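All protein chains but one are shown at their positions in the complex.
Labels run A and B following the written order; every chain starts at residue 1.
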Amino acid sequence: MATAEIRNKIFSTPETNYLNCTKGWKSWAFTLDHKRIGVMYLVGVSIALFLAGIFALVLRSHLVKFDSGMLSYDNYNKMFTLHGAVMVFSFIIPSIPAALGNFVLPMMLGAKDVAFPRMNLASFYLWIAGTSCLLMAILFGGGLDTGWTFYTPYSIETETGVIYATFGAFILGFSSIFTGLNFLVTVNTMRSPGQTWFKLPLFLWSLYATSIIQVLATPVLGITLLMLIAEKTMHIGIFDPRYGGDPVLFQHFFWFYSHPAVYIMILPAMGVISELISVYSQKRIFGYSFIAFSSVAIALLGFLVWGHHMFTSGQSPIVTLIFSAITFTVAIPSAVKVFNWLATLFKGSILLNTPMLFALSFIFLFGIGGLTGLFLGALSTDIHLHDTYFVVAHFHFVMVGGTLTALLGGLFHWWPKMFGRMYNDALGRISCALVFIGFNVTFFPQFVMGARGMPRRYASYDPEFQIFHQISTFGAFVLGIGILMAYVVLVYAAFKGPRCGSNPFRAASMEWQSSSPPDFHNFIHQPTMNDPYDFDSQVYDEELDTFIPREFADPDKLPARPEPVHH
Amino acid sequence: MNLHLPLLLQSTNEEIIKRVQESTLSGTKVPQSSIEHQGASSFTQFWDSSYWFPEQASTFAPSVDYLFMWIFWVSTIFFIAIVFSMVYFCVKYRRVGGEINPLPSSSHNNLIEIAWSVGPSVLLVYMFFAGAQGYFDSKIASETSEEIQVTASRWNWVFTYPNGDSSSELHLVNGRPTKLIMQSNDVLHSMYIPAFRQKMDIVPGRYTYAYMVPNKTGQYRLSCTEYCGREHSKMRTLAEVHDTDAHRQENTQWIEEEYYPWKNGERIYKINCSGCHKINGEAATGPALNLLYSMKERPLMDGKVTVDEDYVLESIWYPGKKIVEGYGPVSKMNSFKGKLTQDDVSQVIAYLKYLNNPADVAGGDVESGLRAEGGDKSGTAGTIAPNDKDDDGSDET
Partner (left out) sequence: MAVADTTDHHDHDHDHHDHDPFIAHHFDGPQQQFDSGKLGIWLFLVTEVLFFSGLFVAYTLYRNHHPEIFELAHHHLDKVLGCLNTIVLLFSSLTMALAVRSAQTGKNKNCELYTLITMVCATIFLGVKAVEYSHKWDLGIFPKYGFNYTPGHHEMGFLGLSPYLIKLSAIPALLLASFAGASVMGKLTDKPAQFKFFMGMAIMVAGYFAGVAGGVVYQNAVDSGHAHLAMSSSPLQLHAATFEENGQHHSHQHSDQHSEGQGHEGGEEHGDDHHDQRHEGSGESMPKSVGAFFSIYYCMTGLHAIHIIGGIVALAWIYYRSQQGHWREDYFGPVDYVGLYWHLVDLIWIYLFPLLYLID
């Protein structure tokens, strides 16, 4: 057993850590350290979030009046396109995998870094290049007004910066492929000795499933966008009906990527929630293998359902029928996850702090998002609801209510690990409440509007919908304030928060065995491979005021291990 | 309960009508019911499909609404169960006093896992079949359908009926099965009539079809739901269901098929130009057209131009070249080269001249009271007996 000296060396707040071991901008710009890259990614995607969030608030302000003249039609169209494109390509897709995942994944494996650190950095710079390209569409291309889906033939005809934007999305695709490839290899080859697949934290299962999608689906988007650029510049006649092409083919290609991309966005979020629910209930996650395999099932089924975005597009009714049937099967693994989370709460010891509240709001919001998906999977109702605000509300419940909530929850959970400082929990909980309330007020009225026939992407609308738009706009500002507040709480904590120990939440996965913030090499000892959901493996150390692995504890003070329950 | 929120920019119906007519919305048709219902949002009846949906005006609306409400109740029950147990557990098992003491409990149970995977699947299977049923019902055309040609272009609708008449609103007859044969002149559009629960994309380079059997008279909304460019949101019109053929013939503003060039010009104007150019002297997105031929020279952003045929042709084909003062710096108009031939432009010019002085052009002295001629036409098409479905569309060969 370890002496107090060794304990202090390993678990107390270190003087040098990955944040301050080297200094100067170059030490960040050229770093190969996954933790620094993760932090840089976090800053990047947060900027993208706020930028696209401001676009959203401008849109919502415009929609307060049914005949609003705040934005011209052109500007409105550009605004919603950029909101969508930046949110999807620059924010949501990289948010959890590239920011949180980059930081946490190698540490959860007890590894020093991801398998290809240079590629990891390249991924980040590709993200910057791609996002800049996307934004160059505003500066040099006169905006972008195609919608984030770049549907042909409009995207071929319009004179706005489609080429900048598609090229940007193409580059961002490679950034995403690099991250996914890196994660796949890292999880495959760099696990700790004794860390079998079924001892991986569930966050890693979900990241692994995500990475499979990133690697398999993104290249198709890449070639599609290249063909679109070729179509626009050389008129090769693949998508453009004027030259004998088929616009519906573009939709097939596009959704072959973009539907799995939806799971790129939501799967990592589900992984975060699995961790949070378990840690803050201090109870082994219920149905580990079902949650793990449901991630893989979602990833694989996700490749087979792209046609459900095209029920009204003129594809053959038989194809439509098949896509509808497969779509319903995806509902099952998602539901299994939710039920397992609930079962985990049962008889737990539930701590209602900020990350847990975000996790609980995730279950609420994702529940609505998932269940409203049923209306859109059924054919006859989808014909009515397709391309209305009902769809807008549905995917915002999943993307924002799901992914963004999980991102914030994950940030609050791992923040003490990332920066070694604790945030103000009361303010954090208020921000969570604002996000929750604001979000529901924003998007719930949109379900009603949509079902009553309000089409999406409309700059002006029939007067009867005005009241819903007004409520929605009000909610959007509350939501914006909530997100901003969460960020303020976090950023303040990163610089001024009180120091915290290596494992303040009694989590058992391996990243918590490093000091907070971690050393440059992640661990200064060989971390012990525990079951990530065996919380009894961590015991409280009074001297360090934190939880440490049983193996390192003072044997004199070691509490007895409760009997494991077998059924 | 009608919820009126005074803080949220409430207006009276009269004000709304005025705003619809005068604002950027001009040229867009808004159903009367939409104006009357603005600001009224009943929160009390969410359990009823009438809360969620516009009124049912086609034969397959009830099945869609039924399935919607069925899924709604299933979802609601599941959702309440999930949230209730979540909140209950969080209250019951919340950590008190910082002491971590989870109760011993199982962490896996294959039986329960299988139960909650398979159980809901049964419901999903029903949803799938009910949805597919409704979908195929709405996809099968009746043999006796009236076939209406729909031409969508940015940002106008033209509906052409079997007797050759056209209108910019869709006019249907109550109880008559209708087949829309749709084509697009430019980009993707989508035809959506919420009251009929029907929607179909219109894809350039091919025909797509939509079927419906309206069963309630009234004015309904028809909108484009596939994003198609700048004035996508103005690409909406009305779908009006009439009692009888005769009623339809009399009460429809037909786009007249006349031989006088100015009348064709008017038709072309209504289809292509009326969204942005008014003929009552008021400025809209573009300058008003009725005054054009009254002026010899027109001030531009830089310099002046003599108003003549060449200028009009150039403005239609290459709108960016000469921009009227006050509408710059860049033209907001699309080029109509390739869309309007020189012949078309000639007719538009005739119409512009007619607007300036009807006596100037051939047939200009004909009273533009279209109503009378509409009545005439109903005579020819009116051989179809009202509500006699067997004869419907039979003149379409």
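In this text, contacts are C-beta pairs under 8 Å (C-beta built on N, C-alpha and C of every residue); 3 or more make two chains touch, one makes a residue touch a chain.
In this text, all values refer to a predicted model and were calculated from it rather than measured experimentally.
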| item | value |
| --- | --- |
| Omitted chain's touching partners, listed by label | A |
| Option from A:E157, A:D246 or A:D554 whose C-beta touches the chain left out | A:D246 |
| Residue among A:A115, A:I332, A:A486 or A:A553 touching the omitted chain | A:A115 |
| Chain not shown, touching residues in subunit A | 2, 6, 9-10, 16, 21-22, 106, 111-117, 177, 181-182, 184-186, 188-190, 215-216, 218-220, 222-224, 226-227, 230, 234-238, 243-244, 246, 249, 253, 519-521, 524-526, 551-552 |
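Everything that follows uses one rule, which is that only the chains that are shown with their structure count from here on.
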| item | value |
| --- | --- |
| Rounded Å distance, subunit A centre to subunit B centre (Cα mean) | 36 |
| Interfacial residue positions of subunit A with respect to subunit B in the complex | 64-67, 69, 73-74, 77, 145-147, 151, 153-154, 157-158, 241-242, 246-248, 281-290, 312-314, 317, 320-321, 324-325, 328-329, 331-332, 335-336, 338-340, 342-343, 345-352, 360, 363-364, 367-368, 371-372, 374-375, 377-384, 386-388, 448, 451-453, 455-468, 470-471, 506, 533, 535, 562-563, 565, 567 |
| Contacting residues of subunit B [partner subunit A, same complex] | 3, 5, 8-9, 16, 19-20, 23-25, 28, 30-31, 33-41, 51-54, 60, 63-64, 67-68, 71-72, 74-75, 78-79, 82-83, 85-86, 89-90, 93-95, 99-109, 112-113, 116-117, 120-121, 124-125, 127-128, 130-139, 186-188, 190, 192, 194-195, 197-201, 203-206, 208, 221, 223-234, 236, 332 |
